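Before we start, here is the structure in question, set down as structure tokens.
Here the complex is missing one protein chain, while the rest keep their positions.
Our next item is chain A:
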Amino acid sequence: MLLCKASLGYSKKKQGHAKEQERLVPWILWRLWKNRNCLFFQGNEYDAQQLIQKAQEDVVEWEERDGDEEHLNKVQTGLRTTSALQQATHKWMPPPPHSKELVQAVQRKTSWAQSILVTSENLKYSRPKSTRKKGKAKASERGIRASEADMLQCIFLLSDSGEVMLEKQLTGHRVDRSICAWFWDQSICQGDSFKSLPVIASPTHYLFQIVRDGITFLACSQVEMPPLMAIEFLCRVADVLSDYLGGLNEDLVKDNFIIVYELLDEMIDNGFPLTTEPSILREMIAPPNLVSKMLSVVTGNASNVSDTLPSGTASCVPWRPTEPKYSSNEVYVELDEEMDAIINRDGELVKCEVYGEVQMNSQLTGFPDLTLSFANPSILEDMRFHPCVRFRPWESHQVLSFVPPDGQFKLMNYRVKKLKNTPVYVKPQITSDSGTCRISVLVGVRTDPGKTIESISLSFQLPHCVSSADLSSNHGTVTILSNKTCTWTIGRIPNDKTPCLSGTLTLETGLERLHVFPTFRLGFKIMGIALSGLRIEKLDLKTLPRLYKGFRAQTRAGEFDVRL
């Protein structure tokens, strides 16, 4: 070994650029030795390819740093070690001791057991393997082509206990549901950071996941596709399902699995979204309602699949069914705002902005053409529009001109930035001394918005090092859940006193003072006012003479963080 290293150093000095392979030789020998050790002492074996790869990495490292290689690993990975999963760093680490069980556990799924062994240890990512059955000889010759599989291949719905509630295969390339087992194993052993990772490269597939109300929507693909497209689509599916089922939970999905199947079949065809407009889906597949339920109980049959094609699919405004008829024409516009704010530990307002939506509910006959204008459009910082909004009028004079979909829809999102103050203040204080902390939080109205502030609540997560907490308040209720989440529900602020939460936290033995501090999350709701100050000037309709217009506004707390 000495000789190898020595010859390497020497040859480098003398010859300068030796050939790649020559440079590799000492490292291969070195790795052989290390692997022998590994096998001998730890019982782990690595194949030749891994060895060569590691040796190549060694060369690169040597060339790059020309120094002590042990240390570099750490420095280079630095920030990245923690997010190693998505970085797919090609570092070669010995597998953790539980690897053997893992291998045994997945051995029956032989098709990808091998790869699991590799990836679960973050060793090296192996490309998804083709699971094609037909024409495999040709496929293997050519490698994976773009058309090998199209877009999304499969969608799984997982309950919060990891049970596969539904699988919908989208293309001929079937995805075995063992991928869900893999996914669940991973999310158990890697915890939250895995669960919140929306794009996962599994040994065989790329997985896209979103979690909505405890239900995990998992989509699989094997080829390059815009990941946001998959995620947006899954979000859309979740929206439509919760709209149809009146919420989302395990029971609702299971009870209405036929509807879920039918909806998925309409929403996606061959892995490409087909019909995603809710109003048209409603015409194709009737949502379950009380009447149809009763009917099906009484008569035993009620088809919820429409016989005819919704007219919207053919029109140039695909979001609107043609010619709906209403006896009274009504439009309701609602400004639904959320206030995001960050108040730092010094009590300064670091960031305060309002994220709002213009929600509409239109029940209009025929083919109405609406225009909506704001009194102060200049305060809008960013916006996104429903597809029905025409871009030109907005660009030229900031007027929304559109043919609305039928029923409830979201016309636009907007953001108003750099607001100066918040309606509610939170003043937390904490003192810690010899193993106990005293905490007190005051909540009050800072600037009166003119309407009552309702359902004020404050929630925070007690730090891990707190062993017990004794909290009480002079108004409202305090609850502490087993996962150390505290919620203080205040409701409205009384006139006579300032709500105050106070109490003591006992730290774990050995800790003198608290060195980590929780972040408070504030919740509130104000009806009848848009805190951004955005005002709707007028709403015009060209064709219909009689029109009932309704406006309202509300503001809620969005991501409102108060740091202690």
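Keep this in mind: contacts are C-beta pairs under 8 Å (C-beta built on N, C-alpha and C of every residue); 3 or more make two chains touch, one makes a residue touch a chain; residues count from 1.
Just so we're on the same page, contacts and distances are computed from a predicted model.
Visitor: Which choice in "MAGE domain-containing protein", "DNA primase", "AP-3 complex subunit beta" or "Anaphase-promoting complex subunit 8" gives the name that UniProt lists for the one chain left out?
Guide: Of the names offered in "MAGE domain-containing protein", "DNA primase", "AP-3 complex subunit beta" or "Anaphase-promoting complex subunit 8", the absent chain's UniProt record gives "AP-3 complex subunit beta".
Visitor: Touch as defined at the start, partner being the missing chain; which of A:G366, A:P387, A:P494 or A:G533 qualifies?
Guide: A:P387
Visitor: For the chain left out of this view, which of A:D192, A:D448 or A:D496 touches it?
Guide: Only one of A:D192, A:D448 or A:D496 touches the chain omitted from view, namely A:D192.
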